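Read the structure below first, then the notes.
One protein chain omitted, others in place.
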Amino acid sequence: MKKILELALGLITSVGGFLEIGSVTTAMQAGASFGYQLLWAILLGTVCLVFLVEMSGRLSAVSKHTIVDATRERFGFPFFFFVAVAMTIVSFLVLVAELGGIGLSLQVLTGIGFPWWAVFVSVAVWLLMWKGSFSLIENGASLLGLVTLSFVVAAVKMHPDWGSVAHGLLPTLASDNKAKYGFVAVSILGASISPYLMYFYSSGTIEDKWDESYIPMNRIIAGVGMSFGGILSMAVLVAAVLALQPRGIDVQKFEQAALLMTPALPKWGFVLFAFAMLFACLGAALEISLSIAYFFAQGFGWSWSEDLSPSKDARFCFVYTLIILLAAIPLVFGVDPIKVTTMSMALTAATLPLPIVPFLFLMNDPIYLGEHRNGWFSNSVVTIIILISFVLAIISIPLQIVGG
Amino acid sequence: MMELNAELLMGRKVRDADGKNVGRIEEFDVERTDNACLIKAYLIGTSALVDRLSAWSLIRPIRRSLLGRGMSIYRVPWDQMDLADPEHPRLKIRGSELRHAK
Amino acid sequence: MKLVRDVLDKKLCDREGCPMGRVSGLVMHVGEHSQPRVTHIQIGGTTLWMRIHPALAKLADTLSGVWGPKRKAPIRIPWSRVESVGRDIKLDVDAKETGAIDWEVWLAKHIIERIPGAGSEEEKKK
Partner (left out) sequence: MQLKALLAIPVLFLWACKQPTPAEQLDSALSWLATAGMAGDAWLRHTTPDRYTRETLELSRKTLEQIRGDLLKAPPSKVDAASLDGALTRSRRRIAQMAKLVEAKDSPAFATQLDSLRSDEKIVKQLDDSANAGQ
């Protein structure tokens, strides 16, 4: 009975916590510029994420080590440090984007510009982490995040052409504007396969004290939960195809994005969009700041847990306090969060091999996983994901220059 | 008596008595006694690295299908290694006298 | 047992189970004719940066003199204090006395506990 409840909660968490500013803006840009054509990128990204998340959970449940613990132990300090530098830069940019997303949502709701909100937002996020417990952050934020389900309602209400939707799930090449098409595809993959999510999930497995008996549950949460999350992303894309593409609107600013649901849900569309973005970005901001703190604490062997009082894990709390305050600075100066998002998605894609390659080794380690090691199928999948990540890493920066 | 840092020794190139390159030190085979940790042997070569990463179950099938032969792994007992110059570890024996560990 | 795979970079816990960093370095004694042995575990700071580049170690050394708890020599724990080598390495020491959690204590005292709601020791006593 307890497990069923945990399962339900886990599913809600992965659905409610799936969308963030990166996945929403990239999906909207894709829909507004290329119709249903780029649905396959979301599908591919989601499938990769499902496997990676399942493995993160399995590794931690069986070995009681998080990915970061295991990476440091197996690959040594120099490699860990290199990954840490890259992940910190990327995660910091994503955090700026998410805090900015909260600010922008408040801006369209109240009319007060997001730079004015920046300090308030970052203090509020910090306060939630300072006082809140892990389950409050994980479940509370995701429950609110369920507002994002309204994207599905909006998409369905506009009666998409299901044939074209199905056709879009198959990869095709763009007929014109190839550079931009490629860039948006890479950004979508960068937004879907987010390393911070794997670090967060793996740490959550330890925070929630999972063991081997949770392996089936982990599989369902990763598989079903993340798939539903992917459907949310697809719904955003579909809604953008129907609401923005015919009008010729290309999403460059949040003000344009805010109109997404007004044709489908005349009465509530605008407010729902603002709240959906507010909660989605809030959840993501919490997860990212925690992930960065987890990353350092685990990598250097400090004590860490969101459930401890701050004086018991001072270094852990210091890391997230510092990073949240720093992230507010560019926003106060009015740096456009949408631009930061686009840049951070490309950077995520460019650094993707760093967090993913160690996976192949860790998931085959008999000392950590014993009989729960990857089989040939999972190994083939990881190998394919690694290949994809290298392709993304190589093409993302040139594409940013040509098509971004 | 000389004090060394094992983690810095790791990855150093080793030459044999004739000055020929044998590979890098990747791992240390140790034995725990009651209150000491004795180094039995130095493991040298690519396979030692695989050993260190605990990646045999991943690498073995690939190696079998691609290479069809073993990669070098040398096990140098402690008394055959000369660490007088830690920057340039040397074997006291010839490369041809080395024993493969696996 | 393998030194790099099973010991280096493993998490260290004191006798109360308090995390005290990871194994940053391993000091070994090499004699002309005696069997070499690992004598100490080193923790943190300079030892760690040394593994990437000596210049970084020097930089870390300089910086630590400017800010934070002052400490000169790297922390060394004799191997005889190693209780067990498993998932983590358990040591028969008190984390606070070794100096391994100096930074933790320093940050808690100077920054974290000055922020309201940190749940400091004094609050607990009340």
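By letter and in written order, the chains are A, B and C; residue numbering begins at 1 in each of them.
Convention: contacts are C-beta pairs under 8 Å (C-beta built on N, C-alpha and C of every residue); 3 or more make two chains touch, one makes a residue touch a chain.
Everything quoted here is computed from the prediction, not taken from an experiment.
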Displayed chains contacting the withheld chain: A
Touch with the omitted chain, as defined above, among A:L52, A:I67 or A:V108: A:V108
Candidate in contact with the missing chain, chosen from A:A124, A:V152, A:A174 or A:L259: A:L259
Residue among A:K2, A:H159 or A:R247 touching the omitted chain: A:R247
Missing-partner contacts on subunit A, residue numbers: 82, 85-86, 107-111, 247-250, 252-253, 255-256, 258-259, 262, 266-267, 269-270, 343, 347, 350, 397, 400-401, 404
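Just so we're on the same page, only the chains that are shown with their structure count from here on.
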Shared interface partners, meaning chains that touch subunit A and subunit B: C
Between A-C and B-C, the pair joined by more C-beta contacts: B-C
Mean-CA-position distance for subunit B and subunit A (Å): 42
Cα-centroid distance, subunit B relative to subunit C, in whole angstrom: 27
Cα-centroid distance, subunit A relative to subunit C, in whole angstrom: 34
Multi-partner residues of subunit A (each touching 2 or more other chains): 74, 367
Residue list for subunit C, restricted to those that touch at least two other chains: 4-5, 8, 24, 51
Contact footprint of subunit B on subunit C as seen in their complex: 1-5, 7-8, 24-31, 35-39, 42, 47, 50-51, 79-80, 82, 85
Partner subunit C, residues of subunit A touching it in the complex: 63-65, 69, 72-74, 76-78, 80-81, 130-131, 300-303, 309-315, 317-318, 321, 367
Of subunit B, residues touching subunit A in the complex: 53-58
